[in-house]
Structures are given as structure tokens and as C-alpha cells.
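Yeah, one chain of the complex is gone here, protein chain that is, but the others are all in their spots.
The block that comes next holds subunit A.
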Amino acid sequence: MLAKRIIPCLDIKDGRTVKGINFIDLRDAGDPVELAEFYSREGADELVFLDISATEQKRKTLAELVYHVAEKVSIPFTVGGGIGSVEDVDVLLHNGADKVSINSSAVKNPQLINDLVAKFGSQCIVVAIDAKQIGRQWKVHLVGGKVPTDLDLFEWAKEVERRGAGEILFTSMDHDGTKNGFANETLARLSTELNIPIIASGGAGTMQHFTDTFVEGKADAALAASVFHFKEIAIADLKNELKQKGIPVRI
């Protein structure tokens, strides 16, 4: 049976992991490669690296990072953050990334999704969507949720699927950082209306939240950052808990 995936997300700035990661058993918790190896040993199913740096060196630094992660880690990983062209994606995949995720660049130029799919295949193109509930509608936001657009979440998600994306990474800006659980109602609707895998993001605080997002939210995978980085939840414990609740996981 296909397992539900647990995905730690690592924020990267200038080739280093950011956020106050607190690992006493790592020599250098700021080293993305070392942290990636740690999560892989812990049983993470996949990793996401989100590059938030804004320097001119960014592309080169990120490509080098991808190369070193691929060298050491034998689970799949996705790279995102500021990717805007076919050339950007070519370099990252060539250096060993399994998938790339695009966000604002897809909203600004939806044809980019088709171009990437035609060149590299659906399987490695993830479209990340950040959205916030405004009134009764879910509106897509850009720049890490700061800039609202007129796009309706469900319409945009369907367009993304139609254009060939292999997966959607949905972050609810209303839930992100709250630790009150994922946006399960919205996730379930996405999962029902679309026929590609949905990764849930935003709101993880407890192990129960993961169970809920797989059962009620019908998510195919769940992504989280701080609960893993601050060791509030150990991935091995989380997987055992999910297994006991009857959710298929890889142990």
C-alpha cells in the first residue's frame, strides 16, 4: 500500500539552514547536508529545501548545496524558492534534485508549468500554493503569503493540474505558525476535486494533527518545519503513532 509521507522542510539562506534549530547531537545543525542526513536516518520520507536567500550568488550556492545533498542522502528531495525559469530547473535537476517546486513564478507566468512539464516531466514539478481565507473565499497569496492575488485557490489548483504539475504543496497562511492543526477541510476539498497528490503544510503542532490531516484532510503527505527542528516531535515516534492509528507509513 502506498504510504503517507512525512516531509521535514528546511529553510536555507546562503547555503545554511536557518531558524533556531536545536540539535545537540549534530556537529553543525546549520549545515543542510548534515541535517538532511539526520532526518533521513530518523525516517523522513522526503525532504524539502526552501531557499530564502536573495543574493546574486544564490543560484550557484543552491546548485552546490543540491549536489552535496544528493551525494549523501538516499531519499528524494525537492528544492524551491525563487525558481523562475527552465534554466534554473535544469541546473538543479542536473545536480541531483529529484523535484523542484515553483510558486510565484507560476502565478505570474502559468505557461512556465507547461514548459517545465514538457521538458522534465510531471513527476518532478511541484507547484506550491499559499492561500488565505478572505470572507468565504480562499485567495492565493504571493511572496510567502504577503501579497494577495485575485486567484481563487480551487480554480488555480485545477489549472495547475491541467497544465501538468505532478503534485501540489498547499500551505494555509491562516494555519501556518499557529500549531493548531492543518487546514483539513480545505485540503479534503482539494484532494477530492483534483487527481494529483496533495502535500499539506501549515499548522502542525502535535502528532494528532498529522493523523487528522491524513484522515480528515485526505492529504497524501504532510510537511512541517519547527515541530521537527525543535524536536517537539521525533519522526520515528510520529510514524509509530500513525501506524497504530491504522495509517499506512514506511517504518
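FYI, contacts are C-beta pairs under 8 Å (C-beta built on N, C-alpha and C of every residue); 3 or more make two chains touch, one makes a residue touch a chain; residues count from 1.
In this text, contacts and distances are computed from a predicted model.
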| item | value |
| --- | --- |
| Listed names "Imidazole glycerol phosphate synthase subunit HisH", "Exodeoxyribonuclease 7 large subunit", "Stage V sporulation protein AB" or "ABC transporter, ATP-binding protein", matching UniProt entry of the absent chain | "Imidazole glycerol phosphate synthase subunit HisH" |
| Full-complex contact with the absent chain, from A:Pro76, A:Pro110 or A:Pro148 | A:Pro76 |
| Residues of subunit A (touch criterion as defined above) contacting the omitted chain | 1-5, 40, 45-46, 67, 70-72, 74-76, 93-98, 120-124, 166-167, 195-197, 220-221, 250 |
